[in-house]
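What you see is the complex with one protein chain gone and the rest in place.
For clarity, chains are labelled A, B and C in written order, and residue numbers in each chain start from 1.
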Amino acid sequence: MNRDDPEGAIAEAAKTYSNWGRWGEDDVLGTLNFLTEAKRREGAALVRRGVSFSLSQRFDMNGPQKGWRRRTNPVHTMLDTGTDAALGNQGFPHGIGGADDVIAMPLQCSTQWDGLGHIFDHGRAWNGRDAATTVTSDGDLVTGIEHMAPYVAGRGVLLDVGRVVGDDDGTKELPDGFAVTEEHLTATAAAHGVSVGRGDIVVVRTGQLARVRREGWGDYAGGPAPGLSFTTAGWLHRTEIAAIATDTWGFEVRPNEFEGAFQPLHQVVIPNMGLLIGEMWDLDALAEDCAADGVYEFWLTAAPLPITGAVGSPVNPVAVK
Amino acid sequence: MNRDDPEGAIAEAAKTYSNWGRWGEDDVLGTLNFLTEAKRREGAALVRRGVSFSLSQRFDMNGPQKGWRRRTNPVHTMLDTGTDAALGNQGFPHGIGGADDVIAMPLQCSTQWDGLGHIFDHGRAWNGRDAATTVTSDGDLVTGIEHMAPYVAGRGVLLDVGRVVGDDDGTKELPDGFAVTEEHLTATAAAHGVSVGRGDIVVVRTGQLARVRREGWGDYAGGPAPGLSFTTAGWLHRTEIAAIATDTWGFEVRPNEFEGAFQPLHQVVIPNMGLLIGEMWDLDALAEDCAADGVYEFWLTAAPLPITGAVGSPVNPVAVK
Amino acid sequence: MNRDDPEGAIAEAAKTYSNWGRWGEDDVLGTLNFLTEAKRREGAALVRRGVSFSLSQRFDMNGPQKGWRRRTNPVHTMLDTGTDAALGNQGFPHGIGGADDVIAMPLQCSTQWDGLGHIFDHGRAWNGRDAATTVTSDGDLVTGIEHMAPYVAGRGVLLDVGRVVGDDDGTKELPDGFAVTEEHLTATAAAHGVSVGRGDIVVVRTGQLARVRREGWGDYAGGPAPGLSFTTAGWLHRTEIAAIATDTWGFEVRPNEFEGAFQPLHQVVIPNMGLLIGEMWDLDALAEDCAADGVYEFWLTAAPLPITGAVGSPVNPVAVK
Partner (left out) sequence: MNRDDPEGAIAEAAKTYSNWGRWGEDDVLGTLNFLTEAKRREGAALVRRGVSFSLSQRFDMNGPQKGWRRRTNPVHTMLDTGTDAALGNQGFPHGIGGADDVIAMPLQCSTQWDGLGHIFDHGRAWNGRDAATTVTSDGDLVTGIEHMAPYVAGRGVLLDVGRVVGDDDGTKELPDGFAVTEEHLTATAAAHGVSVGRGDIVVVRTGQLARVRREGWGDYAGGPAPGLSFTTAGWLHRTEIAAIATDTWGFEVRPNEFEGAFQPLHQVVIPNMGLLIGEMWDLDALAEDCAADGVYEFWLTAAPLPITGAVGSPVNPVAVK
């Protein structure tokens, strides 16, 4: 890996790990195709205690966004309130009152899935499509996230790399700039006694979210962070996982591992591999539970809102053990 | 039931079916308390084939909203596009391009959960709280839907009343204004060979959504519709279900069964019973499958977005059989 | 004018009436360049009585938009209310309370200016620029409406064509589909005893807004309407007016005068002529006054909000006589 040649490294990885055509030229699901009905049966069998966890951050103005690329925190406002209802301002009969609300938010503002139309490689979208006609001002006309709506439910695996690898200083958190390699991932799985394979939804905890919760957002949205090394592209491809998510803003390590680069691993895995990526997930409560009972696999439903033509979606992933 | 006295009927039902205090004075979950870990284990065991269904309508401008009470359809816009990426307008290095997007929408615009702060009875919110200080311009300060984030996953039961009761004319749809009674519900469950009980999430298909899809939205958002009769309040309370959802705008039959009334069943079941209600769910694909295999129970995850202080949430419910 | 060849007619008019290069290659103002300081002095001298008129419709949900091209009516919501202030929900000291609000709206939803980046001709924007790099997802990078912020104040002239030409049936309104020609415009000016010339802001009343107010919006937003004939392009160019606005959705007559055409006059006058166009102005109160005192010229300020990169702006034009 030549630090000075991101474009070359990306081109090579893109070629090596491409899944273009693998599921036909009309495919709109990418690696989600790996998540089969058999895998769902396997996942459901992991519900042993019946305990459930939300892996979502809360959506509100106390989030990490600072306006970069017009990404704000969610703005939630009320159309009607209990205050007005109680004062009789609403004009409804027989003592009924109501409250309604509205939200305005970037789909990438908090816990989310990146859709297949979120990233392009030299003007090419997933499966080799022309980005220029696939994702226009009208949204993603082909691979909008609505197509994934029924499918994101299966076996989840937590790799708490923060806990296993970052344990030296007692924080169970990886420092910013820490590149998680294939070796870290496999060592973590081994430490957990859990396997990762075809069709799994893998969630990787770095611990950064726990740290910024304690210390303040700082540059959580776009600044230095632990995350997956560019070199994990092969592992991501070879394992044939259906999806992967982290507790960080950008999934991959930042600063990126090349000079003058911007999210090079995204450029490989989204448009070329068709991998479903989740970001800003909150894995802390689940991780505590997994550490306690030693079970790092579970049933996971992480259903994107079927916003027509969206290149991402807020999501409240729910894990059940 | 005196058609001319909605306020009296509501008051009586509210008193009879109240759950105030049942789960302590700090409760923020209402009937979702019935959804226990045991129930989740029972639900997960229903995953036999591994096939999954989204029960959500798509979120876009082609929805039913016409502006009543400032409820619009979702407005989805792009912050960046593939078109710009392909033309090199984005200024990113090494050939990476990206698309981002934004949404502005009422939380009650399409497939949704009504939060516990959505409806009040004479200035009282769920558990007897003062509506005026519970749901202000800052949102629901106590029972915001974020509190439900981890829990809405369990055993789902489809009652396809449209198919069972509405079958006379071959449409498998109930006509607008049709009041679904307890007898209809129990007869449907019997016809399906399915039980309904404590902690279940019940989804009731009237067939109205199928009809408006065929014929145009018309007044789907607020006009006449089939739906639950006011008289089902007892059944909703006695069965101790965790939640219920329909394929209609408003859950209960419209026109409402009293003169000059507005959503009287809501006034009983949300603030008094603490019942979680879903609306505008799309049950057609699931219903087809259930009719085909004769199995009307399944694993259901319907996780609201944890929007802090929200009185409702868009949701993509996913059923797995 | 060959009804079957809009493209040919547009090409010819575009060439004949082009102002490309007239104000230098860096120009961002178009015909607003005609509005000189001398013209402002002339306009200010028209303030004789001191009476002022708003030429804006109100911005609210009771507007004409129905969702075409994601154009909604404005959604105005409150962040804080007097209700909450009165109930002491706000936490401010010494009895102060406050109300704040938010708006979400298309910039083309109601009374507005079309910016120079609003319309393109075969991929060319005003002054011959490449549309593809001028107006991207980041907005109009060159001719954003913010550049016009200080300048739209000068002599206004009302041409009440509805009153002069449409008077036959007593309504003082032109019927939908009525094409206003140069002859109508000059006859109206003559009837009013007013001149139109270089640097003027001309407002043309068709009466359609009065009609839809009486009869309901119907298809005001995009349907049949009276408006300027395609043949007025020469007059618009020759008079060297700074801007023109109408009381209709789309400025030009609809249905358009060619088979299968869409807003052909826009295609000539915005990207080729650089003409500033206003739409959905409310001219009725001003027109009543002008009819009463016989004075059809006035001081007019119609300042767009300087929204950076916007291709249009809501505006509250104020006329003072």
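Heads up, the rule we're going with is that a residue touches a chain if its C-beta (ideal position, glycine included) is under 8 Å from a C-beta of that chain, and two chains touch if they have at least 3 such contacts.
Since we're looking at a predicted model, the values are computed, not measured.
Student: Touching the left-out chain: which of C:191, C:291 or C:305?
Tutor: That would be C:305, which touches the missing chain.
Student: Among the options C:20, C:34, C:53 or C:178, which residue touches the chain absent from this view?
Tutor: C:53
Student: Extract the touching residues of subunit A with respect to the undisplayed chain.
Tutor: Within subunit A, the residues that touch the unshown chain are 61, 67, 70, 72-73, 75-81, 83-84, 87, 89, 104, 132-133, 136-138.
Student: Mind pulling the subunit B residues that touch the left-out chain?
Tutor: Against the left-out chain, subunit B lists 75, 77-79, 81, 83-84, 87, 89, 102, 104, 137.
Student: Can you name the residues of subunit C that touch the chain not displayed here?
Tutor: 6-7, 10, 36-41, 43-45, 47-54, 56-60, 62, 69-71, 74, 76-83, 85-87, 92-108, 117-123, 125, 130-140, 146, 149-153, 258, 260-264, 266-267, 299, 301, 303-312, 314-318, 320
Here, only the chains that are shown with their structure count from here on.
Student: Let me have the rounded angstrom distance from the C-alpha centre of subunit B over to the C-alpha centre of subunit C, please.
Tutor: The separation of the two C-alpha centroids amounts to 44 Å.
Student: Could you work out how far the Cα centre of subunit A sits from that of subunit B, in whole Å?
Tutor: Result: the chain centres lie 26 Å from each other.
Student: Tell me, which residues of subunit C touch at least two other chains?
Tutor: Only 75, 77-79, 81, 83-84, 87, 89, 104, 137 qualify.
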